[in-house]
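Structure first, commentary second.
Coming up: chain A.
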Amino acid sequence: MNLLSWIIFTPLIGAVAVLFIPKEKVTAIRATALGAAGISFLLSLVALAFFSTAESATGMQLVERHAWIPTFNIQYFLGVDGLSLPLLLLTTLLTLLSLIFSLSIQERVKEYFFWFLLLDVGMLGVFAALDLILFYIFWELTLVPMYFLIGVWGGPKKEFAAIKFFLYTLFGSVFMLLGILALYFNSAPHTFDLVELAKMHPGWTEHFQIMAFLAFYLGFAIKVPAFPFHTWLPLAHVEAPTAVSVILAGVLLKMGGYGLLRVSYAVLPLGFKWFIPYLLVIATIGIIYGALCAMAQTDMKKMVAYSSVNHMGYVLLGLAAVSSTGFNGAMLQMVAHGLITGALFLLVGVVYDRAHTRDISAFGGLAARVPVYAGLMTLTCFASLGLPGLAGFFGEFFCFLGAFQRFPIFAILAVTGVLVTAAFFLRMIQKVFLGPLNTKWASLEEINARELAAVLPLTVLTVYLGVWPRAALDLMNPTINNMVNILAPLFNK
Partner candidate 1 sequence: MIDHAYLIPLVPLIASIIVLLFGKEGPKSNMPLLSIGAMGFCWLDSCSILYKALTHQVSMPYPAPSLPWFTFGDYPVSLGLLLDGPAVFMTFVVTLVSLLVQIYSLGYMHGDTRFKRFYAYVGFFTASMLGLVLSSNLLVVFACWELMGVSSYLLIGFWFEKPGPAYASKKAFITTKLGDLGFYLGLLLLFAYAGTFEIPMLAQRASMGAVALPVEVATAAGLLLLCGAIGKSAQVPLFIWLPDAMEGPTPVSALIHAATMVAAGIFLVARTQFLYAASPLASDIVAWVGLLTAFMAATMALVAYDIKRVLAFSTVSQLGYMMLGLGVGAAGYTAALFHLTTHAFFKALLFLGAGSVIHAMHTNDMREMGGLSKKMLSTSVTMAIATLAITGFPGFSGFYSKEAILAAVYGHSPLMWAVALLTAGLTTFYMFRMMFMTFAGNPRDIAKHDHAHESPSVMTVPLWVLAVLSALAGFLLSHTGAFEALVHLPEASHGGHHPGFLLWSALAVFAGAAGLSYWLYGRGDFAVAADLKAKMSPIFTLLENRYGFDDFFLLLVKGSDVLARICFWIDERIIDRVFVDAWGLICLLLAEIQNFIDTLFIDGAVDLTGTVTGWAGGGLRGLVRGQVQEYLLYVAMAASLFAMLTLIH
Partner candidate 2 sequence: MTLTHYLALGAGLFAIGLFGALTRRNVIGILMSIELMFNAANINFVAFNRFLHPDRLLGQAVTIFNITIAAAEVVVGLALVLAIYRKLNTVYAEDYNLLKG
């Protein structure tokens, strides 16, 4: 086993270990889960250290390849490049922090940590797998733990939310499976190898590519979620426990964007090209409409959930640009959104744990009572509305920059979403933190050490990426340049 396998399967080892600990030994369970996630995170840092960021390093790195089911040419094929490594790092980090935040879970601790670690395995696998069957297996592997995590530890409507999430995303992935099989049977020799498949598009007709693209798109768009397939998201977010919302927004949505780049764009360029006009419209609607929906919310968590629709709209806009700038923007935006929205959900969770309400108008003047919390929340909100100097800005900016170069009208329309985003975040800050202190919360407690440990790393990274976006761009740029250059003749015709 090489490094990537260890990163992916350390949480699995942890999950199995958790199963063998008696359920009364809560501390041991927590320690095991944290340990597994921590080791996985450290190993992913090792992977970062080994990862070459040279301009020439455009191929897959840290590759591991074994035949798995040779009859159907299915392989156990792992590898990372500039697209997957940042997301892999994001996943290990967010999982670790979510688990730290989850230390306060009291109910059915053993199952909780077991499912959480299993979820981690699935997510990591999606980003590292380069064989479509392996990819699909990991993709589906995330569903079951998510179903239980929402359905057991969620809010009042948890069962409905869990079922809706499960069925909706399953609906999408079934079509994806169809697409995978279509690619397999149309490749010669038959293969599920993504690197090989990416070389085969010249042999495919445009019609075939469009059909296969649509099948994949359904799977990815539901995950992203792209308008109009986004309605599972607010419900699932609101009902899920805090840490699960973090993973849902921080990582699961990224699987869609990643898939669009890795499969839809690289393997089916003609299909992607055909879809660009629609993608632009979808992205623009997502940006404006998501922001407006967020503005109408009174529940903080639901507001953040809709803001995700808005932010993932930027990602789609960047993808539609089909340029280094746009793709860099989309990737950066995905990473930044993971950090920022993760932090936002954690922070909303902090206040919910204390006040047992998330109604924006139920608060008031909290800044005087809990200054550290208010400061962190304000910073994160500003990051989310795209303030320069914080991580959200550059992703958003590059998406717009890329889109503007080719489709200025859509960029101009979509920019209004930025204003609406600012409006609803500031309104939330004003109603919750500013003004006279609502006496009901006069004894609200300040954010504690466990919560700080979960939030602060995200805040620090948000600032770091905002000031020094190179940290992420240098990882992604060679791969993205290569991807764009290879297919540039197709798209510039």
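Here is how the candidates were picked: all candidates are chains of the complex that A comes from, given by their letters.
To be clear about the criterion, a residue touches a chain if its C-beta (ideal position, glycine included) is under 8 Å from a C-beta of that chain, and two chains touch if they have at least 3 such contacts; residues count from 1.
The shown structure was predicted, so the numbers you read here are calculated from the model rather than taken from an experiment.
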Legend entry - Complex partner of chain A (touching, any copy) among 1 or 2: 1
Inset, instruction - Sort out for me which residues of chain A touch candidate 1 in the complex. - result: 164, 167-168, 228, 231-232, 235, 289, 292-297, 323-325, 328-329, 365, 367-368, 382, 387-389, 393, 397-398, 400-401, 404-405, 408, 411-412, 415-416, 418-420, 422-424, 426-427, 429-430, 433-437, 468-470, 473-474, 477, 480-481, 484
